[in-house]
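I'd like to ask you about the structure that follows.
With one protein chain withheld, the remaining protein chains of the complex are depicted in position.
Entry: subunit A
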Amino acid sequence: MKPSLLQQQSRRSNSFRGSNPLDSSPDGGGGAGKSPAAIFWLVLHGLCCLVSLVLGFRFSRLIFFLLFSTSTNSNTGLYQTSPFRTVADIAENLAFSTSLPSLDSSPANRTTGTAGVSSSGVVVGRHGILIRPWPHPNPDEVMKAHRIIERVQREQRAQYGVKSPRTVIVVTPTYVRTFQTLHLTGVMHSLMNVPYDLVWIVVEAGGVTNETASLITKSGLRTIHIGFEERMPISWEDRHRMEARMRLRALRVVSEKKLDGAVMFADDSNMHSMELFDEIQKVKWIGAVSVGILVHSGHSDEDLSVRNEGDESNSPVPIQGPACNSSDQLVGWHTFNSLPYVGRSANYVGDRATVLPRKLEWAGFVLNSRLVWKKAEDKPDWVKDLDMVARDEANVESPLSLLKDSSVVEPLGSCGRKVLLWWLRVEARADSKFPSGWIIDPPLEVTVPARHTPWPDAPPELPTSEKVTSIKESSEKRATKTRTHRSRRGSRSKRKHEARSVDAHVSERHSGEN
């Protein structure tokens, strides 16, 4: 309707300048030409014109209606706002008067120029703008609307999405360290958003701990928490190898429990896109997706020099994954080129150098869980038995070791063209300490006195309570002291900007000493 509106606009302004407004008013009056009503309207109209001239904006006859008539046109409690809007809205509009000013009442005398047509229920002319007394959303209705939206989207997924979706079995090796919460929370939230059934197998190095357990139960997903009785080693080489063994352990659980679905390997520091989970539904036996490898280092100069060397051959973000020919068949693999990083890669976890991935990371592969079952009906013959592979654990680098013939791998993600997940390894130093469970309880043991209090209105007690250092007091007393100390500091920081910097300064020293 937009163009016709525009057309109406400009044409109407043309026509209205031509038409004589007084022509049409007799119609509104009720028929007979010079009735008193018509004269009254004429006088009123003239009066309003004069007033408008004086005031500078259009003073509508409707105001008089409002002033003089008791409005009987209440349509079940609805307002008709045209009178109110006239004064408020059109101060700047020096518009022309339109015909037929009266509010919507009886339809009979409204249709101009009837020409013998049966009167319809629809009336030409000015109507009131109906507004209900409380023009705001009703919460019940909003909930109903959301239910409708949700139902429509469910139907859309059923129609255009995957038919008969399979359970996703996620294998994540992890261990307790500073960055564990950060990484595991990321993976957890991604998995919580997956619209399919999910089983999360978390293999923890160093045995099952409460830390990890409490973290993963928050997800509300079905989890299988397995303890792996060795501690995670410090060197990256050893760590990669151990993670492979942990994953094989998880696969053994899949085989024992006969879990049915698509197995994917979500390392806890990786980032997954939602399309990945839709894509892995398409796997038949074993599939591979493209993984974006995010190599970074603590030093930015190192990064630059590396990039300059390898720029011509490498893509900006190296990709690991299946390589296809033009007819979308697997012909090879894009692997990570670690030559530019030779001699500069990280050796120890928490090292500041670049952490390099293996040639082909586990994260880029998807398996049909039946491949690892002892007995499955249509298990293909190019897959090795899991127990046999597990015997040679130390040398298993990627799921390709499970296959006798690696050409059967199905490339996913439009033949590897779409990068569906990113590989990243970011860790703190192995000896970095962090509060267990990220809960400070009991409160920090050492309180360091703030020697210079920059705020002028410090009460005299404050310095003395802060000077409590390593006195062996009961923990509650200390707790209250430090808590008030902290709260006072907190309230102060709301008022003073310097207080916040002192705050940070002091707490930094705390963590250093922890």
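As a convention for this text, a residue touches a chain if its C-beta (ideal position, glycine included) is under 8 Å from a C-beta of that chain, and two chains touch if they have at least 3 such contacts; residues count from 1.
As a convention for this text, contacts and distances are computed from a predicted model.
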Legend entry - Complex member absent from the view - protein name from UniProt, among "Superoxide dismutase", "glutathione transferase", "Exostosin GT47 domain-containing protein" or "RNA polymerase II C-terminal domain phosphatase-like": "Exostosin GT47 domain-containing protein"
Legend entry - From A:39, A:53 or A:145, residue that would touch the chain that is not displayed: A:145
Inset, instruction - Have a look at A:157, A:352, A:374 or A:417 and name the one touching the chain we're not showing. - result: A:157
Legend entry - Residues of subunit A in contact with the chain not shown: 1-13, 15-16, 24, 58, 60, 62, 75, 78, 81-82, 85-86, 89-90, 93, 95, 98-99, 111-115, 117-132, 135-138, 141-142, 144-145, 147-149, 151-153, 155-157, 159-161
